[in-house]
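Have a look at the structure below, then the notes.
Heads up, one of the protein chains got dropped from this complex, but the rest are sitting where they should.
A, B and C are the chain letters, set down in written order, and residue numbers restart from 1 in every chain.
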Amino acid sequence: MDFSLSEEQTLLRNSVQSFLAGRYDFDTRYSTINSETGWRPELWREMAELGLLAAPFPEALGGIDGGPVETMLLMEEFGRYMVVEPYLETVVMAGGLLRDAGSEAQQEAHLPGIIGGDSVWAVAWAEPQGRYNPADIATTASASDGGYVLGGKKAVVEAAPWADKLIVSARSDGRRRESKGVSLFIVDKAAEGVNCRDFRTIDGRRASEITLKDVQVGPEALIGELNAGLPLLQRMLDEATAAICADAVGCMKALNEATKEYTTTRKQFGVPIASFQVLQHRMVDMFIATEQATSMAIKAALKLDAEDAERERAIAGAKVQIGQSARYVSQEAVQLHGGVGVTDELNVGHYFKRLTAIARRFGDEDYHLRRYARTG
Amino acid sequence: MDFSLSEEQTLLRNSVQSFLAGRYDFDTRYSTINSETGWRPELWREMAELGLLAAPFPEALGGIDGGPVETMLLMEEFGRYMVVEPYLETVVMAGGLLRDAGSEAQQEAHLPGIIGGDSVWAVAWAEPQGRYNPADIATTASASDGGYVLGGKKAVVEAAPWADKLIVSARSDGRRRESKGVSLFIVDKAAEGVNCRDFRTIDGRRASEITLKDVQVGPEALIGELNAGLPLLQRMLDEATAAICADAVGCMKALNEATKEYTTTRKQFGVPIASFQVLQHRMVDMFIATEQATSMAIKAALKLDAEDAERERAIAGAKVQIGQSARYVSQEAVQLHGGVGVTDELNVGHYFKRLTAIARRFGDEDYHLRRYARTG
Amino acid sequence: MDMRFSDADLAFRDEVRAFIADNFPPELKDRSLYSMTRDDLLAWQRICHEKKGWAAPNWPKEYGGTGWSAVQKYIWNEENARAGTTPTNAFGILMLGPVLCAFGNEQQKEYFLPRILTGEHWWCQGYSEPGAGSDLAGLKTRAVREGDHYIVNGHKIWTTLAQHADWMFCLVRTDPEAKKQRGISFLLIDMTTPGVTVRPIITMDGAHEVNEVFLENVKVPVENLVGQENDGWTYAKFLLGNERSGIAGVARSREAIRKLKLMAEQESVDGEPLLETPGFSRKLAELEIKLDALEMTELRTLAAESQGRGPGPESSILKIEGTEIQQRVTELALEAVGHYGLVFTPPGPEAEAPAIGPDYTRGVAQRYMNMRKTSIYGGSNEIQRNIIAKMVLGL
Partner (left out) sequence: MDMRFSDADLAFRDEVRAFIADNFPPELKDRSLYSMTRDDLLAWQRICHEKKGWAAPNWPKEYGGTGWSAVQKYIWNEENARAGTTPTNAFGILMLGPVLCAFGNEQQKEYFLPRILTGEHWWCQGYSEPGAGSDLAGLKTRAVREGDHYIVNGHKIWTTLAQHADWMFCLVRTDPEAKKQRGISFLLIDMTTPGVTVRPIITMDGAHEVNEVFLENVKVPVENLVGQENDGWTYAKFLLGNERSGIAGVARSREAIRKLKLMAEQESVDGEPLLETPGFSRKLAELEIKLDALEMTELRTLAAESQGRGPGPESSILKIEGTEIQQRVTELALEAVGHYGLVFTPPGPEAEAPAIGPDYTRGVAQRYMNMRKTSIYGGSNEIQRNIIAKMVLGL
């Protein structure tokens, strides 16, 4: 039993820390998220050069052989700086699917682009009627011309406005919400019939509502076996969930530091407000909530390779804990900051929004509570 | 709109207050609940003489024409002093059923005994398998000899050890949990086949597990119509619920006073512990919880005569609020008292137990939350 | 004890309800305050004023108010909330008006009160300062008497809708030597006076609702002093008392819950309406019970007030519970809309485009963010707890 980092992991963390410290101050981020594009492609390329986009891939595929712990380390730092670039979508989600289930041909065709920072991906798994259930899919895939034709609607596809490639889940067989019959396809965003309505998300990122109308893909677009995509999707969503749990931990730690800094500086009634015992105890509860979230985020990462039920339970438990901690810490941080806490001019409100977004990505508290109870 | 008391109501409250102030100090109560019998029949007789046992009955039946507000006033004071005598069971529950649904003959036969303090009643409505659902009845009543034969098991019948009469709910028709087919019977506790196992309750009172084996009752034992007892029972349980809500309010107010008294007297680190802001805010939250409980207890009393759905919703909402407030106030009062709060030698622990008991009588939070949601 | 309204009050309620139904412009219903123009915001007040003389529910009749009883004011608020009308302009009508009625001189009353009623003057409130949040008495804005004028220098913050304002009522320090709460005066400042600068503060929901107001050598005629110099704290406290009434917002929360239920009926979880899932329905029931309790507590306060016992510091309960409920409703709405809670709709042209998800998802995330302010403003909920601890519990 050992929760310390290896030398390589420490190096990785240090390098991403110093990378972000120099490039991701509040003002730079602020102007980025308010710009036309909303992200920094040039920074993405620098991240590729630094090897960050290669982290979770085996050396044989051009990666650096990192695992869930490496992803956790990176995501925590991304959380701390509220990085908007699509690491989660491109590297963890799409990259993870290709790594785990892609054919050799698919890996050869696509991983170099991801690792090299040349290609941005987004995963279109959710649908308007389906809430958080990845099996609740109305998008269809029918065999056609040796390939498939896709049709349907995908909801809130994060990072899609920046992407050139999509992975789309569709029902090739079975009824809505049935486990079998889900398949995953690689779709060129520029393909005919792909229609995106782009919008901003509350945490300063971009997403799209995507309509697919008679989108033709070739047989090489299918990831894994036909009709057997749901377990792949679920496994990948769990990995993504573990990753944003670490992201949330980074946000919460930063918020706690900001709150301490503010309350020890800000004076009212002639003394720093941190001297009020009520605020002290509330900051202690914020600290405890963050520690418990940290524990569960670590557990989630370390259980990603366990068998299905154990993995699901660890992920569900972590997401519930992170949801509760994020809610408490973000609301209290704003409250303890008072008026300035609700402005757009201070990082506190931005962390608040980021944590609010994370709390509902890949399923909210209720969704994961039910999942946890089911595996109990 | 007016929440002030009438002159008569004020008089009633004053009289019960001075009655209890002189007779119900902590030590007297303590030795009573630890005595063999566990209550004070002589005090009961004094309560009768004072007219308290006549409160909720019409003048025509020998009462003083009080309504839910009078019951609320009395119960709040009983709560404040943690009165163990069976006012709720005898007067509110059994008396209320006889008043609302008893035949003239039943009223003439039994109400004078109740009002005069000569007869103590208990209502056996709950069953081991039925939890809080009064329709979940396995006890049976079959026609026999012009009357009925009862058989079954009744759970935690409060005040039964002190009672000479019981009102028993039984299924005369229909399936378990069906609304129709429940009937109510007056049963002499001394009747053959009635077997009581007596025990103490956590709040210093007494109750019995009652087994009924071939208990024969006459036709005059039936209250109301055959098979139509459930609405009567439910209405009565709502009235009883409103009454213990007021009881709980009395307990909470007393606990808040005790906590204030203790924290302003007790010194630590050289100052009264009430000067610590954390404890102040927690006492404020105890105060708010008590005020909200008070509001809902009043609403419950005032809605008892509304039509069924409105009444049920008000009662269910009140019971949920009282349950939450009682839990918070009782736990915090003990915590703020520290070690002495958990001893049997101080009233705080006794209020804690009383509130704990009230929180689950006539249905706990979950039961009433479901009921509230159903009527929404 | 009786929780029903009197027949006269019920008749009044019917009159109010009918008046609203007949006169409130439907296109203004439930519009977000900060996406409305100044004229939009004033439209309903003007209709009330012109048709009924009902613009100022809390002013005495002699000054053009309604002279309503506490119960009538309550009913008015309830019915407006239920119907989703534009809220009464708080600063002119609810706050300054009563102060002028009580403490203003004749010229001030004559000049300002009618202009508040017609909406000719839009008022904003210059209380908070960057250095003094809940500690209002620590304010630093200085007013120095020079002849017929005060010269005002200072910096106000959180000034709601100051971008629309013609006038600002303002707390300034006139005696820097006096102890904290003494030496403060209550000044009326024309926003067009040279030296007054308004800077928008954008809040995290993207709204321009509050501002900073910089005052640089602003010349304010002495006749714009309300009451006595250095006695401003008295008027400020009087005003804060008024601000707190109605803060429970019971009817608005009730209405918000009704809409929340409509949303939750349309959202589904694995084919079952969200509204009927045990987790959500439980949270909803808990919230409604909290609101039921608050409503009864407010009615008890109101009944006491009707009998001449003014709303005491217990009204801090209404602030605390009321704002917690308002926040909770928006939080459950955010939960209800699922993925679409991530959609950010900035104010401006995009706000008019079709919603990204179902119509009811529009602006849900923004409302959640916006409501965070409620436990901070008007005396933070921490300050309210301090008040109860001291004034009610005597700790």
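Operating definition for what follows: a residue touches a chain if its C-beta (ideal position, glycine included) is under 8 Å from a C-beta of that chain, and two chains touch if they have at least 3 such contacts.
The model shown is predicted, which means the values in this text are computed figures rather than measured ones.
J.: Which residue, A:M283, A:V334 or A:A359, contacts the hidden chain when the whole complex is considered?
T.: Checking the options A:M283, A:V334 or A:A359, the one contacting the hidden chain is A:M283.
J.: Determine which one of B:G22, B:G146 or B:G339 touches the chain that has been left out.
T.: B:G339
J.: Please identify which residue in A:K153, A:R176, A:R197 or A:K260 touches the non-displayed chain.
T.: If we include the chain that is not displayed, A:K260 is the one touching it.
J.: Based on the whole complex, identify which of B:T201, B:Q280 or B:T294 touches the chain you can't see.
T.: B:T201
J.: Using the touch rule from the top, list residues of subunit B that touch the missing partner.
T.: 126, 128-129, 131-133, 136, 155-156, 158, 177, 197, 199-203, 207, 209, 268-269, 278-279, 331, 334-335, 338-339, 341-345, 349-350, 352-353, 356-357, 360-361, 364, 366, 369-370
J.: By the contact definition given up top, give the residues of subunit C that touch the hidden chain.
T.: That gives, for subunit C, the contact residues 277-279, 282.
J.: Contacts of subunit A with the missing chain: which residues?
T.: Interface with the chain not displayed, on the subunit A side: 1-5, 9, 69, 260, 263-264, 274-275, 277, 280-281, 283-285, 287-288, 291-293, 295-296, 298-299, 301-302, 314, 317, 320-321, 369, 372-373, 376.
Just so we're on the same page, only the chains that are shown with their structure count from here on.
J.: Comparing centres built from CA atoms, which chain ends up most distant from subunit C?
T.: The most distant chain relative to subunit C turns out to be B.
J.: Could you grab the centroid distance between subunit B and subunit C? Build each centroid from C-alpha atoms only and quote it in angstrom.
T.: 43
J.: Mind checking the centre-to-centre distance between subunit A and subunit C? Centres are C-alpha means, answer in whole Å.
T.: About 39 Å, centre to centre.
J.: Calculate how many whole Å lie between the centre of subunit A and the centre of subunit B, each centre taken as the average of the chain's C-alpha atoms.
T.: The separation of the two C-alpha centroids amounts to 54 Å.
J.: Can you tell me which residues of subunit B touch two or more of the remaining chains?
T.: Subunit B, residues with two or more chain partners: 277, 280-281.
J.: Residues of subunit C that touch two or more other chains: which are they?
T.: If we look for residues of subunit C contacting two or more partner chains, we find 382, 385.
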